[in-house]
Structures are given as C-alpha cells and as structure tokens.
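A single protein chain has been omitted; all remaining protein chains appear in their positions.
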Amino acid sequence: MWALLIRDLTLAVRAGGGFGLSLAFFLIVVVLVPFGVGPQSDVLARIAPGILWVGALLACLLSLDRVFHLDFEDGSLDLLATSPLPLEGVVVIKALAHWLTTGLPLALIAPALAVLLNLPGPGYLWLFVSLALGTPALSMIGAFGAGLTVGLKRGGLLLSLLVLPLYVPTLIFGAEIVRRAVDAQAIGTPLAMLAGLTLAAWACLPFATAAAIRINLR
Amino acid sequence: MWALLIRDLTLAVRAGGGFGLSLAFFLIVVVLVPFGVGPQSDVLARIAPGILWVGALLACLLSLDRVFHLDFEDGSLDLLATSPLPLEGVVVIKALAHWLTTGLPLALIAPALAVLLNLPGPGYLWLFVSLALGTPALSMIGAFGAGLTVGLKRGGLLLSLLVLPLYVPTLIFGAEIVRRAVDAQAIGTPLAMLAGLTLAAWACLPFATAAAIRINLR
Amino acid sequence: MSIWEYANPARFMRFSRTVLPWVSAAAALLILVGLIWGFFFTPDDFRQGSTVKIIYLHVPSATMAINIWVMMLVTSMIWVVRRHHVSVLAAKAAAPIGATMTLIALATGAIWGQPMWGTYWEWDPRLTAFLILFLFYLGYMALWAAIEDPDVAADLTSILCLVGSVFAVISRYAINFWNQGLHQGASLSLDQEENVSDVFWQPLVLSLVGFGFLFLTLVLLRTRTEIRARRLAALKQRERVS
Amino acid sequence: MPDLGKYAVEVLSAYAVSLSLLALLIGTTLHRSRSVRRALKQVEARRDDQKPAADKATKDA
Amino acid sequence: MEISVTDLSCARGGLPVLSGVSFQLQAGQALVLRGPNGIGKTTLLRTIAGLQPATAGQVQMPEDCVAYAGHADGLKAGLSVEQNLRFWASVYGQREISAAVGAFALTPLLDRLAHDLSAGQKRRLGLARLLVTGRPLWIFDEPTVSLDAENTRLFAEMVDRHLQGGGMALMATHIDMGLSQARVLDLTLFKADLTALAQDSFLDEGV
Partner (left out) sequence: MEISVTDLSCARGGLPVLSGVSFQLQAGQALVLRGPNGIGKTTLLRTIAGLQPATAGQVQMPEDCVAYAGHADGLKAGLSVEQNLRFWASVYGQREISAAVGAFALTPLLDRLAHDLSAGQKRRLGLARLLVTGRPLWIFDEPTVSLDAENTRLFAEMVDRHLQGGGMALMATHIDMGLSQARVLDLTLFKADLTALAQDSFLDEGV
C-alpha cells in the first residue's frame, strides 16, 4: 500500500505529471476570469469565493483521468487486481495520492490567488479551511467516476459529465462557507455538512469504485 | 485529406468521443458557476458574458489532447508523417475537425445556456457571432499547443498551461464584444480584432505546428 | 406463480403484448380528456390569469420526472441482486423518457416563469434540483451509450444509478440550504391551505394519471425494443462467426 | 378556443413545446421499435432458411 | 500444490470462445498453450488468472497463487528499472530484487527510465517482475515477443529454475522456446461450438 502511494506520488511529481500543472491550471482559470468578466473590483470581490471554488474543482477534475487510466493502459491495473492488495485499498491509496498532489496544493495556494480576485479579508482563512476539508471529497468522488469509466476509450470527457453533478453538494457547501465568512455570518452548518460529506465519501465510495473497476477489467 | 477529415469526424462522433461531451462540459461549467457564486440574478447577468466565454474556452481546451495525442499513441502519426500528405495539411484538417466537433456546437448552444445566467437580451446574437468567429482561432492555437506537447507522456495539463496564455487575446476580444453588445456600445473594433486573430492563426500556425510535430517524432 | 417469472424475456414479451393496447388506450384517453378539459374548460386563475393552464403539463411531467428516476433505481437494484436482464433493460428504456419529462418540466416552468417572476430562469431550489436531475439522466444515458458489452454496461449504470440517487438527495438538501426560493409548495397534499381549488384539481389529476399511463406505455414499448435489440445483436454476432 | 388574455403566447408556446417534445419521444420510440423489429425479422428469416438446410446437410452426411 | 481446471468455458465480447478446457498442473510442471491467432489463448489465460469470469466450469487453485504477465508489461515509463522492480516487489511483500536483476542481466540498465528502453529490454524487465512476486503459478501471454535468441534462452532458464523450485508455469506462445519439461495443449480442440451453445438467454426463444 505504502509502496503504491510512494510510486503514485513519484510519478505525479516527476514527468510533469499532475503536480504543478493542476496548480497552474487553477492559476490560469483565476487569471482568465477577470479577462472575461472585466476588471471592476467590486464585481470580482463578490464572485471571488465562487470562482475560486469552481476553479479548484475544475483543476481537480482535469487530473482525474490520471487516477486509473494510465495504470489501465499499461497493464498495471490488471497486475494490481491479481496482486495481494485488496482493490478497495488500491482505490483509497489512489484517491489519497490524487488529493496529495492536487487538492492539498490547491488549498494551500488558493489564498494567494484570492488576492487577484480581491477576496475580502475574512475570507482567506476559511477559503483555505473549506478547500482543505472539501477537496478530499472531490478526489474520492472523482476516483469513483474514474473507476466507472476506466475501460472506455477516451473516457475523459464522459468522466467529467458523470462526476460534475456529483460535485454539486461539495461545491455548494464549500463556497457557502467562504461567502458566509466574508459576510460575517455563522458558518457552523455548512462546515459540518462539508466534513460529513468528506467522511461519508471516503467511507462508502471505495467499495463502489472497486466494484466498478472489477467489472471494467472483465 | 478529405479521408482524414471524414475519419476524424467519424471517430469523434462515434465512441462517445469528443462530440456531445465537450458540450456537456460547457453546460456543466455554466451550471456550476451559480452554485459557487450564489443565485442572485443581477450578479449573474453581470458576469454572464465572461463566464460563457471562459466556459467555452475551457470546453475547447479539454478536448485538445485528442487532436494529435491519440494518433501519436497508436502510431498513426508516424505513418501520416511518412505518407504523401503534407504535414501542414494534416494539421489544418485536424484543427478543422476539432472546430467542427467542438467550437461550432459550442457556439450554437451557447445562447441557450446563456438563459441560465440571465444574459440580458441584446447579448444573445453577439454571443453566438463572437463564438462562431473566435472558436476557430481557439482550435488552431490549441492544435499548435497539442503539436508542441504531442510526444510527452501526459502532455495534457502541460498543454493547458501552454495554450491558456495564448488564448488570452481571443478571450478578451470575444467577451468584450458580448459585453459591449449588452451595454449597447459600439462593437466594431473588437469584432475586427477577433476576425483578424482567427485569420492570422489559420494562416501562420499550421507551419509552426507541423514543424513542432516533426521535431517531436524524432 | 411469482412476479419474477416476468423477468424471463419471452414471458415479458407475451405479457407486455397483451397489456400494451389497454395501457396505451388509457394513456391516450386520460391525457386527451385531462388536457382538453384543462385547456378549454377551466376558468382563469385570479392571480395567474390563463397561465394556470400550464399546470396540466407542468405538474404531471415534473412528477413523472422524479418517479421515473425512482423506478430506474428500483429496477437497477433488482438487476444487481437478481440479475434479471429485463429489469435493467427497463431502466435503460426509462431513462430517455425521464429525461424528456424533465425537459418538459423545465421548459414549461421556464415559460411560466417569464410572466410570473419576470424571468425565464431563476436559481430557485426546485428548478435547480431539476436541472441537476437532468444532468443525472444525461450521464446515465451517456454511460450506457459508451459501453459496448451489454452486461458490463448494465452493471456500471446500476452502480451509477445507486450512487447518483444518494447524491441527488444530498444535492436537494444542499440546494435548499443555498437558496430559499420562489417556487410553489406542494399543492396536491390535501391538508395544505394553498391547495389549488377543485376546478383546477380534477383535470390535473386526470392528466397526472394519464402521464403515468403514457410512461407505462412507452417504457413497455421501449423495453420490448431493447429486448429485441439484444436478441438481434446476439443473433448477428453468431451469424458473423458461423 | 378559450380566451387566453395577455398570456396567450406563454400558454400556447408551453403547450406547443411540451406536446412536440412528447411527439418526438413517441416518434423515436415507435421508429426504433419498428426498425429493430424489422431487422430482427430479417435475421430470423435468414436463420430459418439456413436451419433446415443445415439439418438436411447433416442428414445427408 | 496443484491447480486443476475442469471443463472451463470462456467468452470474449459476449461470445463463447473456448469450451470444455480441462487440465491439471502439479508443482514443477509447465504447460504451453498453442493454437492459431484468435483461438482464445489470451481469453483463457485471463480467465484462469481471475481477471474475467468463466462462463462454465471451474478453476481450482490455492488463494493468491497467480502472477500474470500479459501482452502489456505494466511498467511505468517515468520510473527507472530499479524503481519499477522495487515497486512490484513491495506490492507482493518482498524486499529482494537481486534475483530478478540477475536473471535478465539488467544491472547496466538499473538507473535507466523504462521509457528509454528498447522493446526487448522492456520485455526483459516485464518478465523479471515475476521473480519478485514470490507466487508459485506464473501465467505468461507470449512472453518471448521482441526477445532475441540469447534472452529467450535466459527466459527458458528462469522458468526452468522456477519449476525446479516447485513452481508452475502456464504460457501461450507461437514459437518454440526449448522448455524441456513442458507439456503442450493444443487449444484448437476446444474451440467453442457456437451453434451448440445457447449462451445467451436472449437466444433461447423468439421474442
């Protein structure tokens, strides 16, 4: 298990794989939006929490097809499925590796990028907290989608279609936390819901994902 | 050439490939933004032109790695490079196929999705026009990026990183057209610039792209 | 005799052939009467004017849109547990009907929204939930379309349907939390005060039941087609090899 | 035709859109049903042609 | 230790491919599957490895005893030869990779990225991987593809050593690789009779 995690992290960091680049994508979404929307800082400040969360979500989404597809292509997934590791464990490790190389760096860099969008003061802390709490759910849900589509030639975009509606609750609670924090409202409920979502996703989805992969390998 | 176009279109339409799905992605970006930003329709109307353009751009971007990467992987690109077709021609055809399966449908559907973001009335026509005029540039620039990264294992995200800055001018002029149309201002200048950009991209980039591919095949 | 016998394709074909004429006749009759009654012979509402006539399309389609997803969930689970092909093919057959119903509910709602709320689209929770439901339908159908092996497709879409249902419920809650909306509450629940009055109610019920029968007709017909298509594919494959 | 007042456009377009969507759904359903049934009949007819022939061949042998 | 396959049928793309395959394999034995292209060797091997369900019949073997090497090698182009080996070793709970490195003379290539190997070098690495699994039953699908004569010999030696140590090997191949103790099973005999087999419930009756 440990070896698998290390391998996935090495591969992600090396070879210009996922690391760095999903950050870069996030950066660029955040940069592009003002070009599209126009430079008025009040509008930007108003939409900042939402855009930051949507940007993080898209950056996360884009790297999902890496989770299983590469291993499927080069035959590793066949070998892992016949190896002593339980497939559920493999799923958890892969989702974890995805989060470590995508979600976590996104959460860390988001406050810096928020400056570009004039996010008001109180938002910064909670932007970080909400992303740190919510991106694990994104990774796990994404791994589920990746498992469903792993056998398919060019499952990439189908994956997005399947996963995005599943991302809605996470996005709503996550962005709501930041917006409420900016408006100095109570954030207890969305915070609890977000944490609950993450826990539930990690508790239940590995089984569904492993089942989907087994079916796809047939 | 003709055969190549037909083949690429067949492949895109069949196999759940690119068609339909990049539309779906566009749809979903447009749907997600309100979840992040909040449901107030005045804010949404204000950012609608920008978000629609950014969404179309991202949907376009996501399908770029299809342009050459698949052909590289299965060896077709080697064979095309040693075939009687000039590589520049191949590039043009591939970019055209990409536009026909991505940019054109995006332009056609954008007005319908604009309803979701409460785009004000005068914007609809110009949203369509600007997208129809601008997406060919996106396809050609994207093909250039795809040519640059075609040899690389997981060029996907690197591709985004390279291409997004190149997309900035197109985005600025495109969104500006729609915003000015909404505000009932003159749109002549950005329209001319956008058309010029598209023409220039299709006139020059095929050569650069073909050169990049030749180098990558080495 | 147990209900599972109908899960045998041939038995299902025989059964559905006998009931189809009745079901489709009932659907046609009820919808025609309901819509004509509603459209021509009901008064205008004092607040909403003649737009209230949209309710005879809007509410039945909205109700069906949700119920069809529930039906798909149930039949998918039957497939997962008991491996009855007919069951999962019924789910596959129902998806496009559900998507169309959702689309009708969205379209009529949007058209209704313009005079009532002054806008075609509003991010009201119920409308939003329907949009998401539509996306689920699209994803479900896309997954079916993308997989060649029919049994693999059946398994994977069933998993998606189960997980998607859970997330649909969570989304509903999240959306409510995100925006408290403009939309009417449920008016068919009898104990509520804002119940629509009887004049509107009677044709509405007719049309509702009619939509139910329409769904039944279509899903039987489409399931029959799916079964035939499976047999066709199997025969063709065998023909090619031998 | 009832008097729809100032909302005539809305009501009528709602009915038009819904009924045409339903018609589209019913149309595609019937069309596919018919074409699949026809194709199946063809294949089965071909098979029935072959089967007696094959039986005969085994009998002759 | 014994593996017995009884009356096994397998299918690909929903179509039966082979039926009634039976054989047994005792410790120290090897079996080579032969048959023309498309007869179903790959399908059979995947079924025995547990990657796809059998449509009929049984495979009896102890748990966790298969190591599978298919057409694809399961190598990560971005990792070095050594990293690739170490990874698979630790997946199977082993630590030692020197035997695997020695068997195919991989020492000079240890630091090379898998991406920079030639076709045959990749294959050598993919085969060496089996030595770090510690599993008794090795299943190969055309193992000697791209190997030169010298390396084919090394491969045969590796399998021989494994058999002498009480292991088992099952492989599909088109060429003769000089394995002394191997029995041969010709799959042409087991080709599924499509007209006799009513596999699909949708085929049973007219609908």
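Order as written gives the chain letters A, B, C, D and E; numbering starts at 1 within each chain.
What we mean here is this: a contact is a pair of C-beta atoms (placed from the backbone, for glycine too) under 8 Å apart; a residue touches a chain by one contact, two chains touch by 3 or more.
Treat the numbers as computed from the prediction; the structure is a model and nothing was measured.
Peer 1: With the missing chain put back, one of E:71, E:161 or E:183 would touch it. Which one?
Peer 2: Residue touching the chain left out of view: E:71.
Peer 1: For a quick check of understanding: of E:42, E:80 or E:94, which residue touches the chain that isn't displayed?
Peer 2: E:42
Peer 1: Could you tell me which of E:9, E:29, E:90 or E:121 touches the chain that is not displayed?
Peer 2: Reading the full complex, the residue touching the unseen chain is E:121.
Peer 1: Even though one chain is hidden, which residues of chain E still touch it in the full complex?
Peer 2: Residues 12-13, 35-38, 40, 42, 71, 116-121, 123-124, 142, 145-152, 174-175 of chain E touch the chain that is not shown.
Peer 1: If the hidden chain were put back, which residues of chain B would touch it?
Peer 2: For chain B, the residues touching the absent chain are 2-4, 7, 10-11, 14-15, 17, 73-76, 78-85, 217-218.
Basically, only the chains that are shown with their structure count from here on.
Peer 1: Moving only to chains each one touches, count the minimum steps from chain A until you reach chain C.
Peer 2: Steps on the shortest route: 1.
Peer 1: Quick one: which chain's Cα centre is the longest way from chain A's?
Peer 2: So the farthest one, by centre of C-alpha atoms, is D.
Peer 1: By the contact definition above, name the pair with the higher C-beta contact count: C-D or B-C.
Peer 2: Here the pair linked by more C-beta pairs in contact is C-D.
Peer 1: Can you compute the centre-to-centre distance for chain B and chain C, using the mean CA position of each chain? Integer Å is fine.
Peer 2: So the centre of chain B lies 35 Å away from the centre of chain C.
Peer 1: For chain C versus chain E, what separation do you get between their C-alpha means, in angstrom?
Peer 2: 48
Peer 1: List, in ascending order, every residue of chain D touching at least 2 other chains.
Peer 2: Residues 40, 44 of chain D touch two or more partner chains.
Peer 1: Hunt down the residues of chain E that sit against at least two other chains at once, touch-wise.
Peer 2: Residues 77-78, 206-207 of chain E each touch two or more of the other chains.
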